[in-house]
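Take a look at the structure set out below.
With one protein chain held back, the other chains of the complex are shown just where they sit.
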Amino acid sequence: MPTTKTERVDISQSDDVVRVRQLTRTYALEVGLSLVDQTKIVTASSELARNTLDYGGGGQVMLELLEQGGRRGVRLTFEDKGPGIADIEQALKDGFTSGKGMGLGLGGAKRLCNEFSIDSKPGEGTKVSIARWK
Amino acid sequence: MAGELNGEIAALVNRNEQIILPEWMELQKKAGTLHTGRISEGELQSESKNFLHLLRDALAKGGSDFAGAAYEPAKAMLSELSRSRAQQGFSPTETATFIFSLKQPLFNAVNRDKTFSAERIAAVIWGLTLLLDEIGLYTLEIFQKSREEVIVRQQREISELSTPVVKLWDGILALPLIGTLDSQRTQVVMENLLQTIVDVEAEIAIIDITGVPTVDTLTAQHLLKTVAAARLMGADCLISGIRPQIAQTMVHLGVELNVISKASLADAFAVALRQTGRAVMKVNRADKQTGLAGKAGGQGA
Partner (left out) sequence: MDRIPILKFGNALLVTIQVDMHDRLATALEEDLTGKIVSHNARGVLIDISALEIVDSFIGRMLDNIAAVSRILDADTVVVGMRPAVAITLVELGLSLTGVKTALNVERGMALIQDRLVESEAADADDED
C-alpha cells in the first residue's frame, strides 16, 4: 500500500503517549478525517501506546500516511518485545467493561478503527496495526 | 505448470507492441468507448499504451501473480482509470472493455510467434485468459466501490438536510427520524443531535422514530449508542414513535432499550416537561373576559 509519509516514535515513558496522540492528530488532520473520526483514531492510538508502554515494557510506533486508489488514510503500527499475549481472542474481549482482564482495551481500539490486526506470541512481543480511512 | 507466464511473454508483448496497440484500440473503438465523447482518442491511446507497458513490466517481474508486488503499479493505474471512468459516467461494461478487449490482440501475437510449440501456445493463451479475467474483475470492483462512495456521500448530504433537530421547549429537543437508518446515516444524525444538544444546552432530546419503517438489531444499537453518548454529555434521551410491531420485533431480537420510550411524541413531550420540572395548566378562558368571571366550567372546558 503506497505510503506517502512515515515516521517512527519511541515509546519508553508516559510523556511519549502524549506525543503519539499529538502526532496521530497531525496525521489525521492531514488526511482530512472528520472530527469524530480524528477523535476515534487518536483515542485508539492512546490506548495502544499505553499498552506498549505498560504491558509491552516499551517499544515503538510507526505512523504512515496512506494513499490508495484515490483514498487517503492513516495507519499506526505498534511494536514491542514484551511478554506477548497468550490468548488474543480473550484479550479482544476483556477490557475496562469487565473491570478485570488485562484492561488492554484492544477490543475497544478495534471498534474505533476501520482496520485492525494483531500479531502476538508469548515471549515474542506484540505487533498491533490500526488504520482509519477517509 | 500450465498457464504459467513469465518473462518470455513480457518480451513477446514488447516485440509486438506496435501491432498489439492499434489492434486493441480498434477493438475498443468498435465496442463504442469513444462514441460517448467522454474520452478523446488521444487520451485512450495514451492510457492503453501506459497500461500495456505496466502489464509488460509486471509480467517480466512477477509472471502471472496478480496479487504480487510486481503488479502494484498496474493496479494503481487501473484504480485511477476505473475511478475516473465511474465519475465520468461510463457503464461498468464500458470500463471493463478496456481490459477484456486486450485479450484478442495478445492471443494474436502469441499465435503469430514461430518460437512457440502448439502446446506452449495453448498454455500461454490459457494463462493470459486467467490473468486478464482477474485484472478485468479487479477493474470492475474498483468501479463498483467508486460508485458506492458517490452514493454514500450523497446519502450523507441527504441525511444532513433531512433530519433537522427541532426545539420543542426550553431545554427540550426533538429529532424526528424519517426513513431507513443505515450505519452511515445514523452517524451523521447522531453527531448533529449531540452538537445541537451542546449548542442549545438541551436537557432532554426526544428521538422520534415514527417515520422509521423497520428497526433491526443494528438500528437499535445505533439508537442506544446515541442515547449513551447524550447521557455521557449530561443530557437525557427519550424515544417516541415505537409502534407495536417495532416493540415486538425488539423483544424477539432480544434488544433491551434502557431508555423511556413512548408510543407518541406527544406523550414523550409530556414526560420531558415533567422531568424538567414543568407542568401545563389549563387557563380558564371565562376568567379572562369581564362579566363572566366566576362562571364555573367556562367555555370549552
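Per-chain residue numbering starts at 1, and chain names A and B are given in the order in which the chains are listed.
Methods note: contacts are C-beta pairs under 8 Å (C-beta built on N, C-alpha and C of every residue); 3 or more make two chains touch, one makes a residue touch a chain.
None of the values given here were measured: they were computed from a predicted structure.
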item: Touching residue (missing chain; options A:11, A:112 or A:130); value: A:112
item: Touch with the omitted chain, as defined above, among B:140, B:168 or B:229; value: B:229
item: Contact with the hidden chain (one of B:201, B:216 or B:256); value: B:201
item: Chain B residues touching the omitted chain (full complex); value: 190-191, 194-195, 197-198, 201-203, 225, 228-235
item: Absent-chain interface as seen on chain A, which is shown; value: 14-15, 17-18, 21-22, 25, 35-36, 38-40, 42-43, 46-47, 50, 95-97, 103, 105, 107-109, 111-112
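Note that only the chains that are shown with their structure count from here on.
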item: Computed distance of Cα centres, chain B from chain A, in Å; value: 26
item: Contact footprint of chain B on chain A as seen in their complex; value: 2, 36, 68-70
item: Parts of chain B lying in touch with chain A, wherever the complex brings them together; value: 72, 76, 79-80, 83, 142, 145-146, 187, 191
